[in-house]
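The structure under discussion appears below in the form of structure tokens.
One protein chain omitted, others in place.
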Amino acid sequence: MADAETLDRLYKAILDRRGADPETSYTAKLFQRGRAKIAQKLGEEAVETVIEAMAGDREKLAEESADLLYHLLVLWADAGLRPKDVYDVLAAREGTSGIAEKAQRNKVSGKKGK
Amino acid sequence: MADAETLDRLYKAILDRRGADPETSYTAKLFQRGRAKIAQKLGEEAVETVIEAMAGDREKLAEESADLLYHLLVLWADAGLRPKDVYDVLAAREGTSGIAEKAQRNKVSGKKGK
Amino acid sequence: MADAETLDRLYKAILDRRGADPETSYTAKLFQRGRAKIAQKLGEEAVETVIEAMAGDREKLAEESADLLYHLLVLWADAGLRPKDVYDVLAAREGTSGIAEKAQRNKVSGKKGK
Partner (left out) sequence: MADAETLDRLYKAILDRRGADPETSYTAKLFQRGRAKIAQKLGEEAVETVIEAMAGDREKLAEESADLLYHLLVLWADAGLRPKDVYDVLAAREGTSGIAEKAQRNKVSGKKGK
């Protein structure tokens, strides 16, 4: 039941709630508050994920990871990005491995000047 | 080709690379450097995702989101967490909507004392 | 009145509030909740600072920066670190400039393997 398509279903549910009443839907409220607030929530959930990763509680890490993914999907929806757009980026990299993988990563890093 | 199962395939590829040569595999190198380094990379990619969300470039947002997801999967692998464990958390929440959704969120927030 | 020593005075005030009633002192409550919570708040305030830096509102950036510094001082107090310990690190780097500065930074980066 809970498989990879859970993310796609959740994304569709998020789109559906976009027009809902912000008083009763947390998702609708997020959209109403706008991009900066959604991005802030994503950042905060990432911080909590980092904390739980260091604290070492696997169950809490799963909970925070779910919060992180949910807010990432809301951010995508707000930016007009579909999950498939991101899967495409991942799939394009997926074939790489070994040295090829490393070269790919270096190219990415180089591009961003890290 | 690039669908929701892209994440599952990527997760399996990550597990496979775990034992690879850190000199040639970025993934193997991440595992070698350990939990704190993996968590740090996740946090950094989240920051970059926040930046691109605010800057408003959809293509770069997709790229950074892919980086974020990749490092999240590595973190899960390092912590012994499977994607399904997180999908389960999301699916358990998925049925909720409207007021129910809000109550659920409040409960979650309350638990964490935000 | 509000000068560099504001940070030192604030740090002392934070130490004083450590034993205060968590019901009435936000600072005492933070200490009570512990390291992970304090680190989480620091991370969250950093995210908000990043957001306001991108949004471009100088007044809000000053507000968020103040929140960030306050939580950083609480973190130091919780970890037994004095402001002077951090000023010492900064002062040791301060003389550097030009090429020396760059070499110093590279050394730091190299050490952390960024």
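A, B and C label the chains in the order they appear, each numbered from 1.
Simple rule for what comes next: a contact is a pair of C-beta atoms (placed from the backbone, for glycine too) under 8 Å apart; a residue touches a chain by one contact, two chains touch by 3 or more.
Every value quoted in this text rests on a predicted model; they were computed, and no experiment measured them.
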Visible chains that the absent chain touches, using the contact criterion stated earlier: A, B, C
Positions on chain A where the hidden chain makes contact: 33, 37, 43, 47, 50-51, 54-55, 113
Hidden partner chain, residues of chain C it touches: 1-10, 13, 17, 20-21, 24-27, 35-36, 38-40, 42-43, 46-50, 53-54, 56, 58, 61-63, 65-70, 72, 75-76, 79-81, 83-94, 97-99, 101-102, 105, 108, 112
Absent-chain interface as seen on chain B, which is shown: 36, 39-40, 43-44, 46-48, 50-51, 55, 114
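One rule holds for everything that comes next: only the chains that are shown with their structure count from here on.
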Between chain C and chain B, distance of the C-alpha-averaged centres to the nearest whole Å: 27
Separation of mean Cα positions, chain B and chain A [Å, integer]: 7
Contacts with two or more other chains, residues of chain C listed in rising order: 43, 47, 50-51, 54-55
